[in-house]
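A single protein chain has been removed from this complex, and every other one stays in its place.
Entry: subunit A
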Amino acid sequence: MSANDSEIKMVMAYIRPDKLSAVKKGLAEAGAPSLTVTNVSGRGSQPAKKGQWRGEEYSVDLHQKVKVECVVADIPAEDVAEAICEAAKTDEKGDGKVFVLPVDEAYQIRTGKVGPEAV
């Protein structure tokens, strides 16, 4: 029986920027080293910070985060999500979240392969 019921899944995680290196290592160990990383800002349960311009304070409630996207076919998406969770955890508010999304189809640009093989 194949993982993910032969479907393709995208694992999308929002993590602390300083946990990126640990998450990369964790993903490699879980057998899913391919990933895309974006610098993002986000608001969740982490308390707002104070910014300052010419002595005046303002509230910064969008925190710097890193978004990791990882599309898998042969590796169970739940395993990948758990690997990210383990690697990104600090127990402080602001650790982030991981979501699993369905992917309808995949194409590898260089080879022209389609479907789970392309992943």
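Here is the rule we use: contacts are C-beta pairs under 8 Å (C-beta built on N, C-alpha and C of every residue); 3 or more make two chains touch, one makes a residue touch a chain; residues count from 1.
Note that in this section contacts and distances are computed from a predicted model.
Undergrad: Can you pick, from "Succinate--CoA ligase [ADP-forming] subunit alpha", "Ammonium transporter", "Glycerol-3-phosphate dehydrogenase subunit GlpB" or "NAD(P)H-quinone oxidoreductase subunit I, chloroplastic", the UniProt protein name of the chain not displayed?
TA: Missing chain, per its UniProt entry: "Ammonium transporter".
Undergrad: What subunit A residues would touch the chain not displayed?
TA: Touching the missing chain: residues 9, 13-15, 38-45, 47-48, 51-62, 65, 67, 77-78, 81-82, 84-85, 88-102.
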